[in-house]
Structures are given as C-alpha cells and as structure tokens.
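Contents: one structure, followed by commentary.
Only one protein chain is missing; all other protein chains are in place.
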Amino acid sequence: MLKKEMTCIVCPIGCQLEVTVKSNGELEYVVTGNKCKRGIDYAINEITNPTRVLTSTVKIKNALLKRLPVRTNGAIPKVKIFECMKIINNVEVKSPIKCGEVIIKNILETGIDLVASRSM
Amino acid sequence: MLKYDIIVIGGGPAGLAAAIEAKKNGVDSILVIERDRELGGILQQCIHNGFGLHIFKEELTGPEYAERFIEELKKLNIDYMLDTMVLDITEDRYVSAVNTDKGFMTMKAEAVILAMGCRERTRGAISIPGFRPAGVFTAGTAQRFINMEGYMVGKEVVILGSGDIGLIMARRLALEGAKVKVVAEIMPFSGGLNRNIVQCLDDFGIPLLLSHTVIDIKGKDRVEGVTIAKVDENLRPIPGTEIDYSCDTLLLSVGLIPENELSKKAGIKLDSATGGPIVNESMETNVPGVFACGNVVHVHDLVDYVTEESRRAGKNAARFIKKEMAEDCKIIETVPGNGITYIVPQVIRTENLQDTLDMFMRVNNVYNNSKLVIKADGETVKTINKRHLAPGEMERIKIDLNSIKNKAISKISVEIEKEGV
Partner (left out) sequence: MYDVAIIGAGVIGTFIARELSRYKLDIVLIEKNSDVADGTTKANSAIIHAGYNAEVGSNKGKFNAQANPMFDKVCEELDVPFKRIGSLVIGFDNKDMETIKGLYKNGVALGIPNMEIIDGDRVKEIEPNISDKVIGALYAPTCGIIGPWDLAIALAENGVENGLQLMLNSEVKDIKEEKGKYKIFTEDKKIDVKYVINCAGLYADKVHNMVASPSFKITPRRGQYYILDKSAGDFVNSVVFQCPTKLGKGVLVAPTVHGNVIVGPDAEDLEDKGAVNTTADRLQFVKESAMKSFPNIPINKVITSFAGLRAEANTGDFIIGESREAKGFINVAGIKSPGLASSPAIAKYVVDLVRGLAGELEEKKDFNPKRKKVIRFESLSSEEKAKLIKKDSRYGRIICRCENITEGEIVDAIKRKVGATTVDGIKRRVRPGMGRCQGGFCGPRVMEILARELGKEINEIVKDNPKSYILTEQTKNNELYDEEVEKFVASAIEE
C-alpha cells in the first residue's frame, strides 16, 4: 500500500488530497480530501501518469536576442523533463524563426514536438 | 508638431489591446510609444505557459500571447515607435518623448492612454538588513537575464516571496540547473496560484516556508548566504527561529508597484490603495481625455484581465474622440468595505455603461466559504457565494445595470461576509 499527499490544482481552492494505492492483483486508487469529483481524476492522473508542458529556451544565432523561447506543444511525462532539457540545451537555431515552427520533432519519442514560442 | 487622435504610452499587453480596440472603434490616427526595443512588454520574458485561458480559450506562453496582439496591431497599420521614452505628459495632452532617431519630440494627442505597467518592489523598499553584495536580484530582472539574455544569475538560490513570479522563477532556475534551496513567504499564505506551487515548487522538491522572511544577507562582494526567520502575527521576526542558508543568490518577488511617475506629471490623482490612477467606468482618469489600463492602474493576476480592461479603455478613448461620452453625469463612488483592499473603477457614471458594470477588486486575506455582498447606499443588490477568496487572486464582479440604474445612488460598496455571520 502506498500513500501520497498532494494539492489539487483543478480550481483555486487547492484541496489537500491523499491518494491511497492498494494492490490486490489489480491497482485500486482511493482519493480523500477532495471537495468535488474533479479532484479524484486529478489525483489518479497525477499518480499514474503526471505530465507537464515544458517551456524553456534554445540558443539562437543572428537574432535580436541570444535565446529563443520554446515550448512543448503538448504535455510530456514529468519524469522526462530533465532528459528533455538536456536535449533542448544542445540545440542551436538560426534566425529567422516563426512562432510555432518545430524545433525538435517528437522529442524523446513522446509524440510531442518542441516548438518556437515566438517569431524572431 | 506631430498630432494624433490617440497616443498610447506603453506597448505591453495593455497598450496593445487598447490601441487595437480604439482602431476597431473607428479611430485612425493612433501612436503606440514603447520604451523597449520591441513590443510586447514584460510578456516577452514570461516564457512559461498559462496565458490566455479566458481570451483565447487556450494556454499560451507570454511571447505567444504578445505575438497575437502584435500581429493584429501591424495588420491594422497602427503606428508605433520603439526604443522611445516619454519624458512628460501635460494636462492638455502634449506628450514629449525622445529616441535616437527622431530626437526630442513634442506631440499633441486628443486622448492619451496610459499603459506603462508596473515595476518590482526592491530590497531597499523592504529594508532587508545586511551587506549589499552582488547577487540580489528582483525576480523579473533575473527572468530577463535568463530567458532573454541567456545568462544564469547564480547556482544556489534562495527566493523571498511566493507570488507567481517568484514561483515561476524557482522552476526556471531549477530547469536551467540551479539549486533552489527554499522559498520564504512572510505571509501565512502564498500570494501565488496553487497550480504554481505544485508545478514550480513541489515538482522539484523546493520547500516553501510560510510566515518566514529573510532577516540578514551575508557576503561582502557576492551573496554568501542569508538568514531566514519565522515571523509572528505582526510579521516581526521571532528570535531563536533563525536558520542560515548558504547561497550565492537571493531572488526577490515581494510585490509590484504601478509605475505612475508620468501620471503624476499630468496631474492625475492616484488611489493610495492601488498605487494607480483613480479611474471611472470608462477607464478615464480625473484628467479628461487621459485614460489608463493594465498594471499601471492596479496590479493584475491574469493578463487576460489586463486585455479585457484595456479593450474597455481603448473603446472608450474612441468614444471620447467621437464625442459619444456622457460627461456631465451624476457620480457614484465605489467603496471597498470589510475585507476588500480596493475596487477599480473608483468612480461610476451609469450613463456610460451598456448592460453591466464590471468591477475588479482584491481581498485582504484568505477567506473560505464566504460571500461577497454588493450594496448600493447600504442596500444589498447582489450576493455572490465564494468558496475561496485570496489576496493573490483578483476578483471580478459583474452587476446588472438595471439593479442600480435610474436610482439616486451615491455609493456602491462591496464587503465580505463570513460564513455564519
């Protein structure tokens, strides 16, 4: 049995949730502390497959600034954040770049692309 | 001398939205003056996502949000000047500005929209004792260095203040390889969104110390460490609770202040609660024809609200130009009641409203399961149940105009009623 505490971020109230994971053949999740149903979905998702949109910068040449802001165009698994950063950090692009232009396709086989988040 | 119908001072989200809306409402001669080298204002350094949920129904990053407005501004052929600083505005709307290209300019505007934004409160303003070494940054300055200039500000960081900028910077620093040791917050609650506490601190194992503050800075040349102590209910450090953190950087996210030095020169009256101009329902200041919107009026939590407010300012500046504004009206004052820090607008002329009255406000503490009660001359006109109210989250209230129109009202107040009272 595993217990994990977390703050719900679905709405500004910020319920303090506790998720209990029971394993008797199949995994079962019990969520407590939530004031509404959405808290349950959030908690189970956070414990089974937490994902985040990653925003950062990459080096850019011949541009107004030295860094180009980038983002993933969808959420990627949280565990892969630092691995992604290390790849992002090794990229250098050249101006001009259009907002939305793909910088790294299918980053770390996540099915998500890293795209420019502004034109420069 | 250059003449414009509308001069917008500031090319950040407020100025952009106001200029665009004025153009859409039939004003052709508009100039946006921006002091930075590009349009977009502070959004250009806010590379995280979370902007635009209300306006675009999607989560954009700051630069993406800005770019949509910049593109639209350009498409509408609205004039703008970059790298240009406004030095003075007069009550009769002469604007003087300088840049390297055109030199010293004096321009005349029929209407002026103030959209200068805000600045960060500094170490000096909150008088943190200790040495004065390099390595103490406001969060926004560090954000600019890291996200735009591409330089790190330090390796081991302590952050004071848990407003959203502080939290966002904790994550940015961690992602770029710095060790963020702790975030200290003097209040018993965070000024930031829960989402940011979870995704910026919890995700990276960064502790948040509520009711704690920095009481000493060490290091003669570069920061070598800070001392953090717990504070009592009067926010005074409690002796014996000091903890030393070694670090090379202290980041401050201790509040924003509307930047109104120009407004004062134009004779504009400020509200001591917001730090911004006193405005009416049309976002017009006490100086006729001078409008204001965005963080120069009051510090917003969401850029979407800045856009909304600025569109109102732009639209009304256009109405002013077209002489559609009712001027000699009876005035209703808004009054922040129990638990409310401020209300914008401060002055209402119902003749200039269409269907609803929008009011923005902030509360002074965290309240759960309470009510916002809106009263007209002491009589309740609306009650809104609120499961959660916090100072970090701006509240927006819409009131049906019918509930206040054509009545001889002189004051509208908003107050918090706690559960069971």
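Order of writing sets the labels: A and B. Residues in every chain begin at 1.
The rule is simple: a contact is a pair of C-beta atoms (placed from the backbone, for glycine too) under 8 Å apart; a residue touches a chain by one contact, two chains touch by 3 or more.
Since this is a predicted model, take the numbers as computed values, not measurements.
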{"item": "Candidates B:K3, B:K155 or B:R387 - the one touching the absent chain", "value": "B:K155"}
{"item": "Selected from B:E38, B:D203 or B:E415 as touching the chain missing from the view", "value": "B:D203"}
{"item": "Contact partner of the left-out chain, one of B:A125, B:I238 or B:I331", "value": "B:A125"}
{"item": "Positions on subunit B where the hidden chain makes contact", "value": "35, 83, 85, 87, 96, 98-104, 106, 119-120, 122-125, 127, 129-135, 138, 140-141, 144-146, 149-155, 174, 176-179, 203-205, 215-218, 220-222, 237, 248, 261, 264"}
{"item": "Hidden partner interface residues of subunit A, rising order", "value": "2, 4, 21, 27, 47-50, 57-59, 67, 78-79, 81-82, 85-86, 88-90"}
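Definition applied: only the chains that are shown with their structure count from here on.
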{"item": "Averaged-CA centre spacing for the pair subunit B and subunit A, given as whole angstrom", "value": "27"}
{"item": "Partner subunit A, residues of subunit B touching it in the complex", "value": "37-38, 44, 47-49, 59, 61-64, 66-67, 146-150, 175-176, 193-195, 197-199, 202-203, 368, 387-388, 390, 393"}
{"item": "Subunit B contact footprint on subunit A (complex, rising order)", "value": "6-9, 11-14, 35, 52-57, 59, 64-67, 69, 71, 78, 81, 85, 99, 117-119"}
